[in-house]
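Just below is one structure, and these are the notes that go with it.
Note that this complex is displayed minus one protein chain, with the remaining chains in position.
And then subunit A:
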Amino acid sequence: MSTQIPKQTEESTETETEPASKGDERRAEKRRRAAERREQRQEEEAEKAAADESTVELKVFRYDPQVEGKQEPRFDTFHVPFTKGMTVLDALMYARDTYDSSLTFRHSCRQAVCGSDAMFVNGGQKLACKTQISDLDEPVRVEPLPHAEVTKDLVVDMEHFYDQMEAVEPYFQTNEYPDGELEEQRQDRENREKIKMSTRCIWCGACMSSCNIAAGDNEYLGPAAINKAYRFAMDEREGEEMKQKRLEIIEQEHGVWRCQTQFSCTEVCPKDIPLTEHIQELKREAVKNNLKFW
């Protein structure tokens, strides 16, 4: 397997033009950080590759209510041979297929779109498939998502998360369709751009797991569900009346007002969705909605 990383070309050029919006700034900043990380990764990988039979030490949380000896949670240590470009998921799969076939975790697409493999890696919520081992300090500590019931090893019960997602009526609702059956509803490019980031959610649950408020208030809708509500409330195709209804849903006692802008959801989101901003924007919309000047 070759994971040749092409030579770094010159520094990115986005300083030449003034970034147009916050989104662009964020993206530019993200790329700068990525370039730095990449450089560092290349150095570290070169070092590791130079050392003979370099291995990675994984400390993995284990628990199985069914199996004697695993009912008491513990950490198992696995030493996995390091290969260039190895991700946390690669390392876990190697450990499972080579050392212990009972090691259990969810995974499927291994390209950061199915959202199955959100885990707590070195103290942060991450998608195992897109987290490079070389970006992490060793030993790499892998645990199930905090604030969720552990089913077995790294698998947590997602039911509560799904229930919260479904509580915001997560489906498009409008009564106004174009006349022709083959006619689409028009949507401004700007409006599509506005909801774009919110539509990228992959339901991995990392945000909910990172949220202190959600941890203390089981009924709090949580960042993912509120983001889902945002996706529809801001979609101009649903119309004003429906927007009112959407705002009522997220204004409930355990809705947007619970958010204390700690930004932890935004920090951990593997799809870079500005969750905290979306929540604040909905708060503002809700306030505007409730102020009546007459």
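We take it that a residue touches a chain if its C-beta (ideal position, glycine included) is under 8 Å from a C-beta of that chain, and two chains touch if they have at least 3 such contacts; residues count from 1.
Keep in mind that, in the parts below, contacts and distances are computed from a predicted model.
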According to UniProt, what is the chain that's been left out of this complex called? Choose from "Cation:proton antiporter", "Extracellular solute-binding protein", "succinate dehydrogenase" or "2-oxoglutarate synthase subunit KorA". "succinate dehydrogenase"
For the chain not shown, which residue from A:Val155, A:Cys207 or A:Cys265 touches it across the whole complex? A:Val155
What residues on subunit A make contact with the chain left out of this view? 1-10, 12-14, 27, 31, 34-35, 38, 41-42, 64-67, 70, 84-85, 96-98, 101-102, 104-116, 130, 151-153, 155, 158, 162, 166, 169-172, 174, 177, 181-189, 192, 195-196, 199-200, 202-203, 232, 235, 237-238
